[in-house]
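Missing here is one protein chain; the remaining ones are kept as they sit in the complex.
Up next, subunit A:
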Amino acid sequence: MVNYLIKRIIMLFPLLLGITLITFTVIHLAPGEPVEMQTAMSPKVSAASRARLREFYGLDKPLHVQYLRWLGHLAHLDFGRSFAPDNRPVTDKIVERIPITLKLNVIALILEFGLAIPIGILAAVHRDSLLDRGISVFVFVGFAVPTFWLALLCMYIFGVKYSLLPISGLHSLGYERLSAFGRFWDFTKHLILPISIATFGSLAGLSRYMRSTMLEVLSQDYITTARAKGLRERVVIYKHALKNALLPVITLLGFSLPGLIGGSVIFETIFAIPGMGQLFYQGVMARDYPLVMGILVIGACLTLVGNLLADVCYAVADPRIRHGRG
C-alpha cells in the first residue's frame, strides 16, 4: 500500500510539468498579446511605447526563456504579477476570489450529494414506478433548463416581484453596520438563489449514476441470497446493497475536487458573484498569461490530487486494487 502511494506521488511531478508546458504553449499560441489588448485601437500609443510595454512584461524574450523564467518563479511558489494594468500579484487576485468560490461550491457539493444519493436510491428501489418517473422528469428538467434563464426567472419572482430575496451580489448595502447574526442572515439570503439553482442543475448526473449502480448491485446474486435468507428489505438495501453501490460514487467525489475552485462564468456573471470563473474568463480574454497559468496550475494540482485521493480511497475499499491484482 505504501509503495503504491509513493509510486503514485512521484508520478505526479512529471505529470504536472507536462501540464504546465502544454498549457503555457497553448495559451501563447492564441492570437493576440496582453499588450495588444490594452493598446489596440488606441490612437495615442506609438510603436515605441508598445515595445516598451512588451519589454515591461518580458514578452520580448523567446518563448522558452519566458517559460523557464515562469517555471523558476513557480518553484518558489510565485505566480508572478498579472499583465492587467493593475499589475497585482496573481496570488493576491486568486486569493481574494477563492473563499467565495470555495464556500459556494462546497455547499453546493454537499447539497448535490446529499440530495442526489437518496434520490437515486429511491428511484432504483422503486424502479419504473410513478415515483421513479417523476424523479426522472424532475432531475432532467433541472439538467435541461438553461441556468441563466432559470436564474433570471427566479430573480424576477423572488427579487423584483415579491422582494423576498436579494437579486445579486453577496452583501446588502450597509452590511458593515449589521450585527453578527444580521450579517450571517444577509449573506445566507444572498446565497439561497445561486446555490439552489446550481444544485438543481447538477442533480441529474449524479442521481442517475446512483440509480444505475444501485440497480446493478440489486440484481446481483448476493442480494438474492440476502433476501432468501429472510432479511428485511431495509437491511438488504441500506446495509448490503448501498455499501457496494456507493463505491463508484467515491470516484466522482474525487473528480469534483478540482471543480471546487472552478466556477461557471455564466452563473457568476448573472449573480454578480466575484468568483474564479469570472477571473479566469477575464484573464483569457485579456491574454493575461500569468493569471491564466496560475489558475490552471492550481486546477491541475487539484485534479491530480483528486484523482490520487479517489484511487487511494478505492484501494482502501477494494483489496483487488490494493494488491495490484484484478
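Assume a residue touches a chain if its C-beta (ideal position, glycine included) is under 8 Å from a C-beta of that chain, and two chains touch if they have at least 3 such contacts; residues count from 1.
Assume contacts and distances are computed from a predicted model.
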item	value
Missing subunit (named according to UniProt) among the choices "Aspartate carbamoyltransferase", "Peptide-binding protein", "RsbT co-antagonist protein RsbRD N-terminal domain-containing protein" or "Dihydroorotase"	"Peptide-binding protein"
Contact partner of the left-out chain, one of A:Arg208, A:His240 or A:Arg287	A:Arg287
Residue of A:Ser49, A:Thr188 or A:Thr225 in touch with the missing chain, whole complex considered	A:Ser49
Touch with the omitted chain, as defined above, among A:Val90, A:Leu150 or A:Leu170	A:Leu170
Where the missing chain touches subunit A, by residue	30-33, 36-47, 49-50, 52-53, 56, 84-88, 96-97, 152, 155-156, 159-160, 163, 166-171, 173-174, 268-275, 278, 285, 287
